[in-house]
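Can you read through this structure? Questions will come right after.
Here the complex is missing a single protein chain, while all its other protein chains stay put.
Every chain is named by a letter (A, B and C) in the order it is written, and numbering of its residues begins at 1.
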């Protein structure tokens, strides 16, 4: 029989993502609604080890739903990767009377949570939050929708210059393993080409496409490049490579970088955070553990952490086709 | 056997919605991709009657993916409601060698398209575009996601004042029949209460909730009110009604109005427009007619226009519950 | 000889304006820089009466420079309008060892501060903060630049709909006494006409202009109306009035309302707040009192409160001319 849950701890870990604060808020308010105690852990897994805890009430999380980042802060804890560290963390949690842990983060976070669950049979539930959208078993992760808007707004600005000067811009967006940001923002920003980590011959495609543009007399272009793109060239080398055979272009590079992680979450991400925060608390009170709460066709679903961590996500071929057709 | 499609006309009709331009662009580029001719109709159904047509090519739709409104313009045509008018429209289309029609709009638009299909057996496909999200058979309509972001950004601003002055704000958002905007933006903006067209006892709920807030000493509040809310009072009367029993509040009203329709579309709406635009052209070339292309779990689906127009959509009770819990 | 200043209190009062938090931050950090103590007063003048004080340090004001509203909150205090109330306020300040008071607000705030100074010879310095820009002796007030951006962004959205539907929009913006918001946002948003509180024959101008547009076949239009406009008609009556002689227009009204007060301050307002906050503290340490710190040609200047309150500001006739020429 599942043990009764009276007190829940919540932490955020890994890279920050817009909507993390909204998720914490929903967890805290769900605890309040179900008369459970809730504590916040500062600094991610490292905060577990250092017992950096604070009691959170419905009031503690006022006016944070629209804030980027995470007020509980995050970190990449080396100590938590040791058995010693995790033991300390477990002791601190039990000493504080905590019955279950909700972790908000991406694959690194879930891996840590899975270890923790296995070693101590401690109830854990994950909330997927990463702008990269590279988690299995959920239609999308927290922060992804906001990041897409940030990226298209940035490219809209760059296009002002591209159009004014007949330039070719290579724009690097986040996504080491998953091309979701590049593919969607590329379509959304009307990019002429998109280089994805999931495709091997992207660079050849791109050269063909530039050749075609050249013939049609097109002189300004936006190419979106995922940082994990597989040509083996970094974006400056790519620019160099293109310029060798395309003297007609004035080529510029823009690396969007960290602005992609921040900003006030979109309405979608705020609502998603609210759904998943409520879902995470209810999962625990229903006796679930070792799972992630995800979104599947607008409903909250439970996904084993192990499944969530599986790296066999595939590129949405249908969407790739839409990109090809609309960039005609 | 379906007749071969060589030339497609596209129009936008009814209230404008962000993403309409992106949808036109995708239709035009899909035609280009499949070597079909494409003409744009200016001014909605009225433009059919007046033969206000223009040939559109891939170049015609450059740099419009990020623009609000619709460059083809819209109108509410009285003439098209007459048999006479529709006959004229049909003649104009056939005279121009058009084989099929794509209409971008909401329920009024689809009703017109359905009539037209029935009377002349003319191939028509609809793309759902309305910020109200009140179309059956699609997970969402074009413009809805953008409108949600516009609304939460507006309420974020109003909350600055509410918090600074201990005020109660009643904020009216769009939605005559459907509470989707109110419910989602209410959650996203952290509203204390939400009044929806789908609920009968909203006003009683709200008064209970205000009573509770009063006891807890809370003095600033945001209440989101859908314009189609069922109390029988307009929002100024509602404010009056509350002030009678809640002298402790300094109550203000804000009607968000037309800003909700405009603005650059979100990335989601741009991608959705691209999917549906491609889907609409491919539906026609595949012989489909009398359908709407909708989105179901990230895939493009075909929905009979008649089904799309059914008004039995229900409030998402699960989401209502999330609203209740997170506004604790 | 001016008394030595060791401890300064700061409060915000009247309608909130973007940049108030940035001004408080600059006051607090200037105190820190000059080794002065600083206390924040919650709830404006009422907070003086209730001794709602908190010691503020450089850390207390971290991460607030970009936040709208005022974390010290504001109010309209009736008690402070009584001699009794002001006496209480003075006693509380002296009991707390406060040597001088910085008030951030508009004309109501400065009037209160002036009384207070006169009655108790208590050092006061004002920082002008109001979106209306209706303070004498400063090139602009805090919050005004941000409000202008908010207004033009809102009108840009409404124009999407106006252009898509051939509509005439009447848009009401703030400004009871001063037409600065209406005139500048009207130019910035490309409005066809602008109704200002400073002009008597605005409505006749507007009718002439509409007549001209009618002849030229123009069918969509934006008219910006300051709330203090002098026709004696409210904006809905104005719409009615126009429609009587202009059946050709589909006329809509939009009241922008409270969104104009909120939002993250523009860079200009943040820098202005920083300049004025530093300037206010330095004014006090230099022995100045009974003055407002204002901006004149990019420099901080001292303006007697009495002068700041003078209501003889005039419409910028040159700018009115620019509006006329560019709306041709």
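Everything that follows uses one rule, which is that contacts are C-beta pairs under 8 Å (C-beta built on N, C-alpha and C of every residue); 3 or more make two chains touch, one makes a residue touch a chain.
Because the structure is predicted, anything quoted here is derived from the model rather than measured.
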| item | value |
| --- | --- |
| Neighbouring shown chains of the undisplayed chain, as defined at the top | A, C |
| Sole residue of C:148, C:223 or C:238 that reaches the chain not shown, by the stated touch rule | C:148 |
| Residue of A:52, A:79, A:139 or A:156 in touch with the missing chain, whole complex considered | A:156 |
| Touching the absent chain when the full complex is considered, from A:212, A:258, A:299 or A:321 | A:258 |
| Absent chain, residues of chain A that touch it | 12, 15-16, 18, 20, 67-70, 73-75, 150, 154, 156-161, 163-166, 169, 252-259, 261-263 |
| Touch list for chain C against the chain that is not drawn | 25-26, 29-30, 32-33, 58, 63, 65-66, 139, 145, 148-149, 151-153, 156, 159, 163, 184-185, 187-190, 264, 266-268, 270-271, 274-275, 277-278, 297-300, 316, 318-319, 321-323, 325-328 |
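Here is the rule we use: only the chains that are shown with their structure count from here on.
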| item | value |
| --- | --- |
| Chain contact graph, described as a line, ring, star, complete graph or other shape | line |
| Chain centre separation (chain A, chain B; CA means) in Å | 28 |
| Between chain C and chain A, distance of the C-alpha-averaged centres to the nearest whole Å | 40 |
| Touching two or more other chains - residue numbers and ranges from chain C | none |
